[in-house]
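I'd like to ask you about the structure that follows.
In this view, the complex is presented without one of its protein chains, the others remaining in place.
Chain naming follows the written order as A and B, and within any one chain the residues start at number 1.
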Amino acid sequence: MPLELLDSPDLDANKREGLWTLNFGPQHPATHTTLRLVLQLDGEMVMDAEPDIGFLHSGFEKLGEVLDFNQYVTIVDRMNYISPMANEIAWHHAVETLLGIELTPRCKYIRTIFAELMRLHDHLLCLGTCVLDLGGATAFMYAFNERETIYEICERASGQRFHTSYTRVGGLLYDVTDDWVAMVKDFVRKFPKVYRDFSGLVMKNRIFVERTRDVGILSREEAIAGGATGPVARASGVARDLRRDEPYLAYDDFDFDVCASQGGDCYARFQVRMMEMLESIKIIEQAIDKLPQGPIFAADTGKAGMPDKKEVYRSIEGLIHHFESIMPNRQMQAPKESVYAATESPNGELGYYIVGDGSFRAYRARTRPPSLMHFALFSKLIRGCMLSDVVAVLGSINIIAAELDR
Amino acid sequence: MANQSTDPKSSEIETVKLRLSELLSGISLDWSEFRNQTRVICPAAELLKCLKAFKAVGFDQLTDLTAVDLLEYGNVNDRFEVVYCLLNVDSGLRLIAKTYLNEPDLTIPSATSVWFGADWPEREVYDMYGIIFAGHPNFKRLLLPDEFQSFPLRKDYPVKGRGERHNFPVITRAES
Partner (left out) sequence: MATQINKQLGDNIFLTKLDAAASWARANSLWPMPFATACCGIELMSTAASKHDLSRFGSEVMRFSPRQCDLMIVAGRVVMKMLPVLQRIWLQMPEPKWCISMGACACTGGVFDTYAVVQGIDRFMPVDVYVPGCPPRPEQLIRSIIDLQEKIQSGGTVNAREFKLRILPEGPARFDEDELVRIRERNGFKLEDQKYDPVH
């Protein structure tokens, strides 16, 4: 790698003539989904990159104004499709902030476990596919093996392996069973060995290290001003994690560390993701051991919460309760106010800005996707790197097109 | 969010309010609070000055920038609300700044000179609502194709669109 070129790339506009324009995407194996870049190349060096997005803009936010708080969860699922349940948790966290609902301990714990499983889900795929793009197919297979186990855990709890639509306002669709607990315990027990294999295969792989180290450097100041959050910001030295700084769900009860690095390059971002996986396993282990008994819907949610299915079929009160939480003219009324509430999704700060207008649906449901801010930084990251580094940088900031375009 | 009610946070907000009233003397800011979130309404004419003052008091990250169409909201006189979610990365303090806009003149100053992260969110707001940010370095549609003529998140635009999604040539199997 010609480091002297990287250190002082001459990016003057007057040297720009004779640049070569290369169209990258929207259908390219390394864009995973649908991203398009227009690169300005000087030989193999990228002088400028202009991302062009919107190839997956499907009107999520418009649908959020049409569907009610419980229905829209099926749509937010499809936003960050490599960690679906993290979106559901973020959405209902925001709705519950607007409605002022406090969750039961059991519900909080189950949601926390799922949020951390989704973090593993996301980081495994992010690392696996990036290594695949950089030329190694084996790590991808290892990562997907573990993902299949997480899919099974999701399926056992919700009935769907991918888009679970598992959370409800003030609770969950179903309670979990004892064999689900056993499955999670089994997963926690087996994961460290897989992690060792995976880590040895990837993080000590000389090809991988040399292709990611000192590539796509993001400074701390740029990360802050550009709105970077999550692993991307933490790899640049911004040690901020909403799980610790603005504790939501049950994160206050657990002992875990916030992983950060000073490197700011692609390798640091992958390293942060690898370390976070261990912290996630630590949280899941503590949560599953302490999983409290009790109801999953808070008693004081009133009309917002859904009654237990057994109640619905066996008692008239339960049926009325169910009816009142489903029918649009009988539902709970949200205050005519607006809130912004965010959770630490695997990719960064996933926030929702909800405006309530006195009905059980959002007047405006704005998503604050981490990918949008991260991809806007892309042209800063890639300037002065080689063409082959585009793939590494794209993989390291983990852009999810559906979340980016909504 | 729930823990923002603790004492250090509210005293920090008070200091911020005090410093802002010094920096922005003569501009009336309308403060309010809901679920421990501090909101402030700035006049659109002095927006850039307000945003610069917010940055000066420590809000160094623009978490989000969005807009709301208030056409069907009821009991409001304004058409559009532009929302800036700000964050002080070191102290974790959050602030939601809002401003109101009305139909004939939908132009407000761009915040890209204050936080460069405002670049894409501003283009997205233009794409969805048609609000123009003056002084933006690369101002064009972000998500929708350039040929698209409407602003889809406005309340008077139907969910299913006006037939744009059907406006393509058909390829039959025999001719492909």
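The rule is simple: a residue touches a chain if its C-beta (ideal position, glycine included) is under 8 Å from a C-beta of that chain, and two chains touch if they have at least 3 such contacts.
Not measured: the values here are computed from a predicted model.
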_Touch with the omitted chain, as defined above, among A:M45, A:I82, A:I284 or A:A392_ = A:I82
*Looking at A:H28, A:R213, A:R244 or A:R383, which residue reaches the missing chain?*
A:H28
_Residue ranges of chain A at the interface with the undisplayed chain_ = 26-29, 32-34, 54-59, 62-63, 74-75, 78, 81-82, 125, 129, 140-142, 144-145, 147-148, 151, 161-163, 401-402
*asked:* Residue by residue, what part of chain B touches the chain that was omitted?
replied: 144-145, 148-150, 152, 156-176
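Just so it is clear, only the chains that are shown with their structure count from here on.
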*Which part of chain B faces chain A closely enough to touch in the complex?*
1-4, 34-35, 37, 39, 60-64, 66, 68-69, 72-74, 83, 85, 89, 92, 94, 96, 115-117, 119-121, 124, 128, 141-145, 152-153, 159
_chain A residues touching chain B - in the complex, by the definition given at the top_ = 53-54, 57, 59, 61-63, 66, 97-98, 100, 224-227, 229, 238, 240, 245-248, 335, 337-342, 349, 351, 353, 355, 357, 363-364, 366, 368, 372-373, 375-376, 405-406
